[in-house]
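Please see the structure below; I have some questions.
The other protein chains are all here in position, but one chain of the complex has been omitted.
We just call them A and B in the order they show up, numbering each chain from 1.
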Amino acid sequence: MADREETMDKGGMSRRQIFGTAFAGAATAAGTAMLGSLGSAAMPGRAFAQDAAGGGAPTSIAWGDEAWRKIVADKVAGRTLKIGFTGPAASEFYDEIEHGAFAQMRAYSDLFGVKWDWTYASPQEHQDINDQVNTIEAWVTNKFDAVLVCTAGDFESMQNVYARAETAGTRVFQFNMPAELWDESQNRAISNIGYNNVMQAGYLAGRYIATKLGGKGKIILIWGLPGHWSTARRKGLDIALAEFPDLKIVGEQRGDYVRDKALNAAMNLLQRDPNINAIYGENEEMALGASQAIQALGLKPWDGTDGIITIGADGLKSGFESIKEGQMTATVSVGAVDQGRQSIETIFWNLIFDQVPPKVFNVRTQVVDKTNVDEPLAYVTWALSVPKI
Amino acid sequence: MTVVSQNPPSTNGIAEALQSFAGRPGAGIFLFLVVFLPVISFFAPQMLQEANLAGILNQMVFIFIPTLGMTIVIISGGIDLSVGSVIGLSGGVAASLLGVGLPLPLALMAGIAAGAAIGFLNGIVITRLKVPDFVATLAMMGVVRGVLYVWTSGVPFRNYMDPAYYLIGGLRMVAGKLTLPVFVALALLLILTFVLKRTWIGAHFRATGSNAEAARLSGIRPARVKLMAYVASGTLAAITGVMLAGRLTTVHPAMGAGYELETIAAAVMGGAALSGGRGSFWGALVGALTLTVIQNAINILNIESTWENIIIGGIILFAVLIDRAAMALSRTALRGRPH
Partner (left out) sequence: MNNNNKFHLSDLLNVEGATVFFALAVLVLFSSVFAPSFLTPENISNVLVQSVFVMILGIGMTYVLISGGIDLSVGSAMGLAAAVCVYCINAGLPLPLALLLGLATGAAAGFVNAYLIVGLGFADFIATLGTLSLMRGIVEVMTASTRLNSKDPGFMFLAGGSLGGVPFAVLVALVVAIVAGVILARTTMGRAVYGVGLNPKSSFLAGVLVNRVRFSVFVVSGLCAGLSGILLASRLSSVHPAMGTGYELTAIAAAALGGASLSGGRGSVLGTALGALFLAILQNTLSLMSVNAFWFQIITGVIIVLAVLMDGGVRRFVAQRARAA
């Protein structure tokens, strides 16, 4: 009792009040505990956890204290940060990244009083890079504080517009780009928040297939549009499969990231040889299409010991649900929600305090299958429930 | 359904028949296909397997049905670029209605009605407001696609499937290795062929397409005919769209994008002339079949993906070349015959 009175005297606001107001109405207690754990892993000393019980004595540690929070809030001074977010296409995946960002933005609003002006854009024509450059130019003209960019083009395509943005005062951050493919020092973006497509995606998928099949079997691959994601994931897959000479790639065709083309390609390849052991779809849309092809042809999906493995990469809610139902076998969750959250963390501390983030920040990824799908599914479901900014 | 000069009486029945056949729309492509398949199957015997042939038919339907509509529009002298977007939107309508609990037949009909409505709108803008058809349907393509994006907020519609829809979408086989959409396509082909060959509608379409002024002078109302053509195109695209939504089990906002160019390619390969007045449904079938067979061959032969577009482009041109050669051959041959 005395303890609590003491804390009330200090700042005029009880510890419970500070942390209890975070995520008002938006997050579950589990979610907020996760928020704290992410922050602690990413930037020690910079995250907050809601009091799990919501009302009783604090059971979880709160990073920083009221004095620190006040300094930050004073520096923020109620400022509105104008952010532009542009991805190469509209999809479930980019929607998840956005929601991760919404969650972190709301958290910071509650804690530090920062306001957000968030604009989303994606090109009219799928993956049109020039369209995105035009959009960024408009945002720079409108004096946006920061732009968060992901394009289908390589680093080089965007360096012109990044340089101009820099000069005009708009800070540039990238997300979801395979930074490992390029020379880091050539990238004018302040930070690239993503994951290593080679080792954290392609490689993991390859290893999963190899492990489940005991190092032996026939694989078919369905690729997306030619571009850097395909290139990087291919590299990783090759590295993984190089250790297993009895695993043979017997077919690879394009699915161009769309379900109908992938469905047809998978059907045709399976028609040609139904004795396939695994299908890798470069993204989940295509892997899901492949899993439907298997069903449509009356073939057997993987049940743990027998059948055809289907594995994709993205970490979509629909993918997790399909895994839970046993249709798709597995996927590489590339941390979409975490990318969104980490992007906001990076942007906030860089904009407000000029703190320097790493040039490349890779989030955690993991292979998700029926044995471990519950946590990622719950995490994504929570993120998607956060209201838009 | 062809515009070929009258065959003079002759004694060489078979040669005559062949030459007149060669002049029919799509005949050249058909010949190409007939030669192509066995040649390819030499390299990949699996192509001629029953399962694969059935698979080709199952896949072809989704290009074939909108091609039927496109053929009608082209015959009547127009063009419809909004087909792909209509496929997407109609699928979206069906999916979202299913999602809120409407029974499947109603949801499908609503989707088809949406396509018909868009076709009607196209027709009005083109015939009453006199906006040229290319521009009008190009704009409609963007508007309808935009509507789908706004409606879906960029995230696909999901979780609307039920067992019957799997059947309708062609994810489950119904007769041997064939799926339901194949029978839908067959029914549509027969109905439309009957309507256009045996009723006044077909003659009116062709007349309007060949020469709208002359048609008007002979009592046909070109505006009304064109309107009907666009409604037909929208409806057929929508039928495709609602089936596709079943096949893919999600409606992505970009669903159907790009189908319009494939459809036009299939129609033109099948002999439809963009100047109007000429085209055939069997030609449309051959065109759609050719495109599907090419894609099937590329997959089955496991041709390196980077070569895909080169091959498709090359084969389209080659197939049209053969078609033109066949036409030229038949014309000179017939011309050379003494009366």
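Assume a contact is a pair of C-beta atoms (placed from the backbone, for glycine too) under 8 Å apart; a residue touches a chain by one contact, two chains touch by 3 or more.
This structure is a prediction, so every number in the text was calculated from the model and none was measured.
In the complete complex, the residue from A:A62, A:I129, A:L299 or A:I389 that touches the missing chain is A:I129.
Across B:L31, B:V83 or B:M140, the residue that sits in touch with the chain not pictured is B:M140.
When you scan A:Y120, A:W229 or A:F244 for touch with the missing chain, the hit is A:Y120. Taking the complete complex into account, A:G153 is the one of A:G64, A:G153, A:G215 or A:G326 that touches the chain left out.
Panel shows subunit B; residues 81, 125, 129-136, 138-143, 145-147, 149-150, 153-154, 261, 264-265, 268-269, 273-274, 306-314, 316-317, 320-321, 324 of it touch the chain omitted from the view.
Although one chain is not displayed, its contacts with subunit A can still be listed: residues 90, 119-122, 124-130, 133-135, 137-139, 141-143, 152-154, 156-160, 168, 225-227.
Operating definition for what follows: only the chains that are shown with their structure count from here on.
Averaged C-alpha coordinates give centres for subunit A and subunit B that are 40 Å from one another.
Residue ranges on subunit B touching subunit A, taken from their complex, read 44, 46, 49, 51-52, 55, 59, 62, 142, 149, 153-156, 158, 170-173, 244, 247-250, 252-255, 257, 295-296, 298-300, 302, 305-306, 308. Those residues of subunit A whose C-beta lies close enough to touch subunit B in the complex are 89-92, 94-95, 122, 124, 126, 223, 226, 250-254, 258-260, 263-265, 267-269, 271-273, 285, 289, 292, 295-296, 298, 318.
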